[in-house]
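Have a look at the structure that comes next, please.
A single protein chain has been removed from this complex, and every other one stays in its place.
For clarity, chains are labelled A, B and C in written order, and residue numbers in each chain start from 1.
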Amino acid sequence: MEMIKLTIDNKTVEVQKGASILDAAKTVGINIPTLCYLHLHDLNITNKPAGCRVCVVEVKGRRNLAPACVTECTEGMVVNTHNIRVLNSRKTVLELILSDHPTDCLICSKSGNCDLQTLAQEMGIRQIRYQGEQSHYREDTSPAIIRDVDKCIMCRRCEMMCNDVQTVGVLSAVNRGFMSVVAPAFERNLDHSECTYCGQCVAVCPTGALTEVDHTNKVIRALADPSKTVIVQTAPAVRAALGEEFGLEPGTLVTGKMVSALKGLGFDYVFDTDFAADLTIMEEGTELLDRLSRFMNGDKTVKMPILTSCCPGWVNFFEHQFPDMLDIPSTARSPQQMFGSIAKTYFAEKLGIKRENMVVVSIMPCLAKKYECSREEFKVDGNPDVDFAVSTRELAHLIKQANIDFNGLPEEDFDRPLGESTGASVIFGATGGVIEAATRTAYEVFTGKKLEKVDFEQLRGMEWIRRAEVDFDGTPIKIGIAHGLGNARKLLEEIRDGKADFHAIEIMACPGGCIGGGGQPLHHGDSSILKSRTAALYREDAGKPIRKSHENPFIQKLYEEFLGKPCGHKSHHLLHTHYFDKSNPIEVD
Amino acid sequence: MAKFKIHLLVCGGTGCRASESEALFHNLKATISEKGLENEVQVITTGCFGFCEKGPIVKVMPDNTFYTQVTPADAIEIIEEHVIKGRKVQRLLYENPETKEKVVDSKKMGFYRKQLRIALRNCGFIDPENIDEYIGRDGYMALGKCLTELTPEQVIEIMKKSGLRGRGGGGFPAGLKWEITRASKADQKYVVCNADEGDPGAFMDRSILEGDPHSVIEAMAICGYCIDASKGLVYIRAEYPLAIERLKTAIKQAREYGLLGENVLGTGFSFDIELRYGAGAFVCGEETALIHSMEGLRGEPTVKPPFPSVSGYLGKPTNVNNVETFANVPVIINRGAEWFASIGTEKSRGTKVFALAGKINNVGLIEVPMGITLREVIYEIGGGIKDGKEFKAVQTGGPSGGCLTQRHLDTPIDYDNLIAAGSMMGSGGMIVMDEDDCMVSIAKFYLDFTVEESCGRCAPCRIGNKRLIEILEKICKGEGTMDDLDNLRNLSQVIKDTSLCGLGQTSPNPVLSTMENFYEEYIAHVMDKKCPSGQCKSLLQYIIDAENCVGCTACARNCPVNAIIGERKGVHVIDQAVCIKCGACMEKCKFNAVFIK
Amino acid sequence: MTTIKSLDDLRKIKSSVQSKLALRERSDHPDQLVQVRVAMATCGIASGAKIVMDYMMVELEKRNIESIVTQTGCMGYCYAEPTIEVTVPGKDPIVFGYVDTKKADQIIEKYIKNGELVEGIIPVNYESIDEK
Partner (left out) sequence: MASINIKLNQEKVSQLQDICKEFNNDKGELINVLHKAQHLFGYLPAEVQEVIAHELKTSAAHVYGVVTFYSFFTMTPKGEHPISICMGTACYVRGAEKVLDEFKRILKVKVGETTPDGKFSLSCLRCVGACGLAPVVMVGEKVFGRVSPDGVKDIIGEYTK
């Protein structure tokens, strides 16, 4: 590789050809500020519109200033990142951005977590010399995401996520000049678009323009209502990320502290979505084996491959974009909904209370879960199986509001019966985890043999699309994995074109899986955080005494006492669902 | 084939068509057939003659008689008097404004005397819809020469030697660009002609496409040969329907002749051209934005490098030149690099086409050798300032350019001198202003344009220009402060320094150059709350002079908002609270009783 | 339309269309050309000016003399019609009277080609034709 030598702030730097000034500066400890720039190394996601101009630097011999994020280093280049010309320009540009931005920071939901606010603070902006007209847009509230476009700074990160990574295509820059903004088609609300609520736009928004719908107050009110039994479930990925909100290292597992905190908040029962994940494996695994054996016996009517259905963003995606393939995904509900369904039937019966008097709260790394629990098909007489889905970030707020010193909490265990889970369910939170969990169970059921080594390394990793073959005692089972909806689209198109011969495919809407969900603590562009969270989940799995879903004693008990058998009549009613064609056909008058 | 004794050339440019030159054309034809002269007199629609001020133009050949401001009704007289009786129609001849003499030969008119038409060589001379006429003027010979006698490297060498620089604004050497694109390796490359002329007040490229479309087609093919591209695209403004029609016709004819398509002139070279339409975005004149627009995207510019020569349309190496640049190419090949390089100045060879407009007597399209002075252009070609007013400034380079003043009048015009003087060549708009023009308002006018045309991608251009115009508006309203002037200057500098593309990097130029050259006007607005040119409405009052007012009521009757009170034969008064400052009263007063304070 | 298959084809088309444009090309710089103006008012046409004009146009081209032939109004020499005015570059215009095709031939051969004077020159005392 060719090396380039240059000088940045009087320091000599040697970098590989092709490196940007920004990257080169970093190697010698010079952190040039950025705003629109986003580079998630481990996922190979980049956003470099060079639009904010905050990273401009002076390059000797160049007429104007150069954006460090996209300017390639050249041999002998002399760069100054903070002389008076650069500083004045950077501050002026920042003042301009602030002049078209509301200054209600004190009550902004992004306060303290806003890249723009941080930058203004670091640059010491104390006045905005250039005041003038500000853009005003209607606030758009959907079941999961709020768009407060007045706060949009046109960094285009959300647009990149929605189009390039997720290929959902809901957001686009519209209008031009001062009027330009990122919006759905015809500036309609998100709930009139094909939005999957994956929340990746929220995950990368540097300001308060895109945030989640906040249900914390509803939870507080439910907890305060003596007539309600309030139970909570926590998704696998939450425990690997919540600690970040309290200053802990990314990848710190806080399962026990989280349980303590939830109890401290006043939940009557603290359960685990992991339990429902084990249940999902039972249902989805049975469905897989059923289809697989019929397929291998030459049944031409059976559809292959089977696709996982636990990710609500992914479900929204195929309902909108692949209405012709609604019969391929598993009909199993997601763990969140299975939990809600079991809680408001089996567990409510056990407690002897009416479902109306039970409130099920779920703590999710995900924003699409907010939409999922509001779906009509997951309600009984208008009463939803899951009442509120709150994000990891909202949970942190709840804990802080309850004056709980999170880091000083003791570690506690989940309540039973719906709090017991296996290692298989914990890894649901990482890409490849669901299919690995399913494989552990399916292998034993299919072959009748005990699985000695439960770790399937070939199914793990961060690669966008992974293909693996697992030997089911002589029968090769072909498995596909995709995370990020754009990659899901690629696999689906392969299937549609008859080019794929998978038996089972796992799809997660968010890059990295649930650990990278739209409801997780913000990574601010550091993708190593996602890797740490993933590692934490696999650590938790490895430490579990039981690592196969079908071995969960409480799951076995649930079938004995209540459900009968997997994919049986009752299961079908409570744990399965059907999908809707939500594409936008051309209807003619 | 009929052997015509007389050719009548009728200008079919947009300007003249707006003044009914089409009806004129039909009337001429009708009269000719009425008189049974079809076999002797030919009427031809040509491209723009340039002298738009006096359009529609009719030129009679071979007498070389130049008629101006011809109406459809004049057709009969031209045929009966000139064609049949051989008597020139005196009243339609151009009158020298100084000597009051009638001028017959256009070359003897001040407007044409100093011009040198290279890019416009065929405009107003041939029928742009007839490929034969183009061929008769050496058309496609340059392409033939390149394909049969010269290697691509040799052609590029000629182009480099000629010193031709891009006429679209930047002034990048065309030959060098071709060389770089040639050096980029790819399975497919593209030649793109930028015909998205969006500069307000500029219509050079349109006139070339309307008057001589084949010259552009030929040049694109030559470029294709040089850079190894088989496909050409013309990105043309949808607002140019006539140019589009002419270009389509020309492409069709060239295809029928086999001058476009497979195996051109039996040499094995293949090249064809498609049209892509712009849709009203000035920023698409920037080449990366143009390419995105051709790809069906929002026309937002992106950072260079990569340059289009390396990665352009659909990610392939793409050579983008504008219409005028291309129009020069065939002549350079035919007449040689030395010939071309002998015209103009050392660093700016050849000629430049300007759209001369504003407060000038001879509005029109002119082509002059580089190095000519502004004085020559304004006073000799342009015939001086309209209505005998005082010259104040000339704006070149459109919204990216600046204002030049009295002291720049003797500066030779070329790329570098204009930049040194705080303006730029731009695509060739040249707007003359007189004593009545307020320079703060002019800066505001251009900023208004930039704000509307900014794509919104980068913050300094999107928000900065908006803030600039807000400050200018404040100043024009008399609410400006000295701090505002400092802010204007700092903000302008930052926008130039930090914007992503050429639009933002140059958009503050009108502000900076008017501040540089007319600072006293800014001060007058800010300190004295006065607009010296009487243009800024908020800073002026219409007052009725009691001594002169006779009470005729003309002003009161014509006031659109009934702001004038007064009895018949009594002194009238304007209610300043109601007055909208439209100036109708002043216009209607026959007694000079209304004045501006 | 036929396809142009080679550079030679192109040259052929060029030379065939060039004569059509020649009228315009030449008259764009008339000072360097032989200019013939034929008086074509009623009196001129009656006495055969049209024939003379056609003859001059055809013959001058045939004999490769770069020239332009135009018509003018009555020159005021009705007694001598048809009259033509010939201007050879660098010389004063000369008006010939009683021109027929034979005389026209002489004018071309003797006066235009060799500068020899031909009979029938009308004394130059007229005013410019256009300004009447």
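Convention: contacts are C-beta pairs under 8 Å (C-beta built on N, C-alpha and C of every residue); 3 or more make two chains touch, one makes a residue touch a chain.
Quantities reported herein were computed from a predicted structural model and do not represent experimental measurements.
Though it is not drawn, the left-out chain touches A, B in the full complex. Among B:P97, B:G280 or B:G570, the one in contact with the hidden chain is B:G280.
Note on the undisplayed chain: of the listed residues B:A238, B:M482, B:V578 or B:I596, the one touching it is B:A238. For the options B:K59, B:R206 or B:K231, the residue in contact with the chain missing from this view is B:R206.
Considering A:P184, A:P384 or A:G433, the position touching the chain not shown turns out to be A:P184 (whole complex). Along chain A, the points of touch with the absent chain fall at residues 163, 168-176, 183-187, 191-194, 582-589. Considering the complete assembly, chain B touches the hidden chain via residues 13-15, 18-19, 51-55, 198-203, 206-207, 238-240, 276-282, 293-300, 314, 355, 357-359, 363-364, 395, 398, 429, 431, 433, 437, 442, 445-446, 449, 452, 455, 560, 582-584, 587.
The rule is simple: only the chains that are shown with their structure count from here on.
Under the contact definition, chain A and chain B share no contacting chain.
Among the other chains, A has the CA centre that is most remote from the centre of chain B.
Centre-to-centre, using mean CA coordinates, chain B is 40 Å away from chain C.
With touch defined as above, chain A holds no residue shared between interfaces to two or more other chains. Chain C contributes residues 1-7, 9-11, 13-14, 17-18, 20-21, 23-28, 30, 37, 39-41, 53, 57, 68-73, 129-130, 132 to its touches with chain B in the complex. Contact residues of chain B toward chain A in the complex are 281, 298, 300, 302-303, 305, 451-460, 462-467, 470, 487, 490-491, 494, 496-500, 505.
For chain A in complex with chain B, the touching residues are 49-53, 56, 64-65, 67, 70-72, 85, 88-89, 92-93, 96-97, 99-100, 129-130, 132-133, 153-154, 173, 175-180.
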